[in-house]
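A single protein chain has been omitted; all remaining protein chains appear in their positions.
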Amino acid sequence: MRRLLVEDLVRVALFEDLGRGGDLTTEAIVDAGREASADIVARAGGTIAGHDAAHAAFSMLDPRAAYEVRVPDGTAAAAGECVAVVRGNARALMTAERTALNFLCRLSGIATATRCLVDAVGEHSARITCTRKTTPGLRVLEKYAVRCGGGYNHRFGLDDAALIKDNHIALAGGVAEAIQAVLGRVGHMVKVEVEIDTLEQLRDALAFPIDAVLFDNMTLPILRDAVTVAGGRVLTEASGGITLERIPEIAATGVDLISVGWITHSAPALDLGLDVSVKGVSSC
Amino acid sequence: MRRLLVEDLVRVALFEDLGRGGDLTTEAIVDAGREASADIVARAGGTIAGHDAAHAAFSMLDPRAAYEVRVPDGTAAAAGECVAVVRGNARALMTAERTALNFLCRLSGIATATRCLVDAVGEHSARITCTRKTTPGLRVLEKYAVRCGGGYNHRFGLDDAALIKDNHIALAGGVAEAIQAVLGRVGHMVKVEVEIDTLEQLRDALAFPIDAVLFDNMTLPILRDAVTVAGGRVLTEASGGITLERIPEIAATGVDLISVGWITHSAPALDLGLDVSVKGVSSC
Amino acid sequence: MRRLLVEDLVRVALFEDLGRGGDLTTEAIVDAGREASADIVARAGGTIAGHDAAHAAFSMLDPRAAYEVRVPDGTAAAAGECVAVVRGNARALMTAERTALNFLCRLSGIATATRCLVDAVGEHSARITCTRKTTPGLRVLEKYAVRCGGGYNHRFGLDDAALIKDNHIALAGGVAEAIQAVLGRVGHMVKVEVEIDTLEQLRDALAFPIDAVLFDNMTLPILRDAVTVAGGRVLTEASGGITLERIPEIAATGVDLISVGWITHSAPALDLGLDVSVKGVSSC
Amino acid sequence: MRRLLVEDLVRVALFEDLGRGGDLTTEAIVDAGREASADIVARAGGTIAGHDAAHAAFSMLDPRAAYEVRVPDGTAAAAGECVAVVRGNARALMTAERTALNFLCRLSGIATATRCLVDAVGEHSARITCTRKTTPGLRVLEKYAVRCGGGYNHRFGLDDAALIKDNHIALAGGVAEAIQAVLGRVGHMVKVEVEIDTLEQLRDALAFPIDAVLFDNMTLPILRDAVTVAGGRVLTEASGGITLERIPEIAATGVDLISVGWITHSAPALDLGLDVSVKGVSSC
Amino acid sequence: MRRLLVEDLVRVALFEDLGRGGDLTTEAIVDAGREASADIVARAGGTIAGHDAAHAAFSMLDPRAAYEVRVPDGTAAAAGECVAVVRGNARALMTAERTALNFLCRLSGIATATRCLVDAVGEHSARITCTRKTTPGLRVLEKYAVRCGGGYNHRFGLDDAALIKDNHIALAGGVAEAIQAVLGRVGHMVKVEVEIDTLEQLRDALAFPIDAVLFDNMTLPILRDAVTVAGGRVLTEASGGITLERIPEIAATGVDLISVGWITHSAPALDLGLDVSVKGVSSC
Partner (left out) sequence: MRRLLVEDLVRVALFEDLGRGGDLTTEAIVDAGREASADIVARAGGTIAGHDAAHAAFSMLDPRAAYEVRVPDGTAAAAGECVAVVRGNARALMTAERTALNFLCRLSGIATATRCLVDAVGEHSARITCTRKTTPGLRVLEKYAVRCGGGYNHRFGLDDAALIKDNHIALAGGVAEAIQAVLGRVGHMVKVEVEIDTLEQLRDALAFPIDAVLFDNMTLPILRDAVTVAGGRVLTEASGGITLERIPEIAATGVDLISVGWITHSAPALDLGLDVSVKGVSSC
């Protein structure tokens, strides 16, 4: 199914790039029947994600294109390392290049950023998790890239779990009111998490059979207290202003989860390029 | 037409976030008929882009929602400034929040990054221009965000102009061969640009009626020479390794265009948040 | 969002009924500008669901059509009772009739069947819940109809909760193996339920932090024991061979949930008809 | 073409079931490369329809899945009989199971109901025919299931034949007026049928070159008279309140067609299940 | 429904014309808020068809655009006559112009060609009818244009009537075999027409309860005989090599229908232009 989704997204991207007229430059220069080989090379080191999208881009233009993975999704590539080799129709390689790389660089950028944070957690037990701050239309792929980087996924959307946030609490008139409303309405297979600003709110919340609490933008001492109060009865999650530098001290508080929006919305793309071999022989 | 495209993209994004079950939390807590007001506030300073997408997200869930722009697209918001006020059904505001912000933060991030570079050009005549390194599916919106930041757009795709790159030249067997192939095939309304690595290539290229040359990753001295050789007969474009710090010296060479991939593929999202007013009164 | 989904489904259904040539009969007989009124009448008693789909069918052909609900979704209509009155273009009423009724009769049939079972539970605390045995393409609407009938929704799909079934256990090599695999992989916002065939399996399962257990096709005595063993630590669900007659005794075992596939896959449609008033005056 | 339509419908159904996150349970438990075999078994006896949809569901997740039909569409399966064997990727079998069965059970339910009525007609010449009371989006498949059960198809939509119903007659001001309006407008390849309530109306209608008459909810004696009056000059169709018990006496009146809405809108699904073989060996 | 189909087609056409970048010329020249008026003028005389598509093109870019029909669909416009006046946003008028005219000119061309043939029939009773030789994707609109020109529609597709053609007869092994196969399989609401090459074939065909016969490329004398043999028992249709000049003599044979492919596949577009009024005042 993931395959079908990836194909849909790649198809949209190819039509977006090729427009009505197709690749004017390549069609003028490269013979229709010419075959070629191309290396996808990491210009900088990082964790790779998105081979299936890159593969789909080439296959859509040349169904017989062979895409050989050298550095699989979820593993690290060094700067200069060849992460995949593609062989097939030369026009197809040239024309699909940008689309393939646009997916691969973005998703590898997310995996790389996630991996950095995961490594910073070190021996602590906290999991790095993403948010719903994803690129419109690409959420499934970006959440996958987070997993490739060693992270975990939070909700995929507003419908697969309940998360009571500050605006909800304000509208409901209090933490207890909000939690009661949600517990009375959602199905038995839906987990419930509550955003907590103060220890008092936390104690109120713990009176109910909720599954997790989210500590947003707490100072380190208060976060520590909050984890203690939660006492393992619910999962604890820290979020807000998470930087690479702060990860170790946050993880050290004992929170179960650290959620970070910027690994999906602001991770810089990983620099990957495609080198076509004129002789059709990969140098990898 | 842009309106129709924006609506299509926002619709996809809303379905992606709402899934099959809708906003479980909000529907449990907020009465169906409740009205509310919400402020969209810049948590950091930057240049705004994407109000129409944000507006569409709210309108799609509440067709009567009123979206009042305070800081229009293409202008600067200070940290803490309210960039828009939305009024309408409280559920719609809560449910569309993330989708609206996902568009607005990303596009404003691109506009902000572009504006930085444009300002760095200063008195020089160079234009900052984007590339095809855009998010799959969002190219039209991201190119618009570049314009909001004061930048200019390069090709929208492979079909609206010809750009002969190093891989093309290698496959054609030389600059002259590549240019001739293209000039003989493309329609009379298609411009032709050629990527140039050396001054010798540049002289070869200038023998043909081309429209622009792209200097990729040249050192400053060679770039200066290349601009001199071009002599105003064709447009000159510098690209590759462009950082904010290097913009002034590159612009000082007299190039007409400086193209930068990272303003679309790696610009950090601008931090914007939505504050719901419980009393339905905007604090802006 | 539900509105957008309903409109999509109704649009497909209208195109399916109107084909390329449109409503040949009505266009030949009824003047284009004629206005009319029509009553939607319950030919048999039941619980109504699906007014928004019926409304959308008429509105799509006559955007100014007025659809007045007399018996709202989730409430009971007596045989002969008028559940809605539509006023608008006479052609639109005639042409949209079948599409509107095909949605309304099916969804009301589901609501009616669900309501029967819910009433049979009586004073017991068990909730009636549906399954994934829904009509392809109509799951969201059918799950809504279940709620209209007083029932609760189980998973909306394979991705919003984990349900370990007998085939999974067989492939995993045991209950414990299956549960461990799932707990180690799914996100922290995902609930886990396990299908249980024997009390021994149940005891094995309860060693893990799961959320619910599903007792499939158990005899009444064993079901009673199983609920006792579960001891309120997890939610308990009975399924398999549930008939209206058996509901009271099953509910009496103290299970939390009774899931029934046939309320969505085999509930007979509720008989509703549309009576057009020649004089344009509703008789309701 | 049917193949393309089936693939479209199955694709929608799979996305509906898999959502954004895919089959959480199966992916956690079953190895990606594992192969398996599964039997689709009839839990109750009935007539099978819909193998191509079931096949498509498995193939879409595993293009190399082999689907071997044991009881073809249109033939009877005994309770306990294996109707098909599927071999392929174990995850694909588990994940597509519900979608495949949702199609197969519904369509087989329709075929089974139709077959019951067809058998009840016995030696009489009447054909059982369906109506437009079908599930939104599935009309083509459901009409096919009717044919699998030995029934015949009525109109596929409002555009492939004219059927003048009571509401049309009322709006036209009489049977003759309605018929004349239709005959003067429709193309020469369009058949015309008229709903008849009384013998007088029938005589009025027979004055025109119509193709068929529909007797709705007539008593048996009047129906007999009506068939006599029609005298073979037009096809005669009985509808309304058709039950299995009444079929023989209605058929005995000599009507050419008996149309029944409930074989599509209220036929209970045929109970079919999928048994996965852990050892990858079908027990069929 | 026709409205929805027209909107879909117009939307596709607008996206096709506007691409990713929109109307570069108009956006550079015309202020966003400017209002204008434009006249759609017939440069040559003809019968108009397609106002709803033209209207939709303008409305899609400016929902408040007013489109005033001066020469309605199905009526004649003289050369130089204003057929419609549009008022609205000046950019919208300029940008939608070509799309609106592409529909209007093509459909009016079909209506005009049809009207010519219909007029040539004169006092004879023959109807001019179209075929399935239509533009891919535009069949419903083109069949409508035929009706605007006074013609009648043949089958809309392969599924709304049976037409046994020479290739079918060859594959069946004879006229009688082909007819029997069809009569035994199609539903009771499906008409059957048979292509006839010789009088002998005609006599064979008339032995069956068919609805119409198609005489393809017959000489005038044989056509006359064939009509006589048919004797009013079935509808008769002449086709093949029908020119404007031959219409009267063919109609004089007494055939009921004359079908002409070229009124849809080769009718020259009617020349219509759009004149924008700079002062915003229509000159009509």
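In this document, chain identifiers A, B, C, D and E correspond to the written order of the chains, with residue numbering beginning at 1 in each.
Here, contacts are C-beta pairs under 8 Å (C-beta built on N, C-alpha and C of every residue); 3 or more make two chains touch, one makes a residue touch a chain.
What you see is a predicted model, and the numbers here were worked out from it, not measured in a lab.
Engineer: Over the full complex, note down every shown chain the hidden chain is touching.
Structural biologist: Touched by the chain not displayed, across the whole complex: A, B, C, D, E.
Engineer: Which one, E:73, E:160 or E:256, makes contact with the chain that was left out?
Structural biologist: E:160
Engineer: Taking the entire complex into account, which one of E:134, E:201, E:239 or E:253 touches the absent chain?
Structural biologist: The single option touching the absent chain is E:134.
Engineer: Given that one chain is not shown, which residue among B:55, B:87, B:154 or B:265 touches it?
Structural biologist: Of these options, the touching residue for the absent chain is B:154.
Engineer: Name, in rising order, the residues on subunit B that touch the hidden chain in the full complex.
Structural biologist: 127, 129, 152-156, 159-161, 163, 187-191, 193, 211-212, 235, 237, 256-257
Engineer: Going by the touch rule given at the top, which residues of subunit A touch the chain that is not shown?
Structural biologist: Within subunit A, the residues touching the omitted chain are 11, 14-15, 18-22, 60-61, 95.
Engineer: What is the set of subunit C residues that contact the non-displayed chain in the whole complex?
Structural biologist: With respect to the unshown chain, the touching residues of subunit C are 16, 19-20.
By definition in this document, only the chains that are shown with their structure count from here on.
Engineer: For subunit A and subunit E, what is the smallest step count along a path of chains that touch one another?
Structural biologist: 1
Engineer: Compare the two sides of the subunit C and subunit D interface and say whether they are made mostly of the same residue numbers, over half shared, or of different ones.
Structural biologist: same
Engineer: Taking each chain's centre as the mean of its CA atoms, how far is subunit A from subunit C in angstrom?
Structural biologist: Going by mean C-alpha positions, subunit A sits 34 Å from subunit C.
Engineer: So what's the Cα centroid distance for subunit C and subunit E, whole Å?
Structural biologist: Result: the chain centres lie 45 Å from each other.
Engineer: Report, in whole Å, the distance between the mean C-alpha point of subunit B and the mean C-alpha point of subunit D.
Structural biologist: One centre to the other, that is 52 Å.
Engineer: What positions in subunit D touch 2 or more of the other chains?
Structural biologist: In subunit D, the residues touching two or more other chains are 16, 18-22, 95, 156, 159-161, 163, 190.
Engineer: Chain adjacency by touch: line, ring, star, complete or other shape?
Structural biologist: complete
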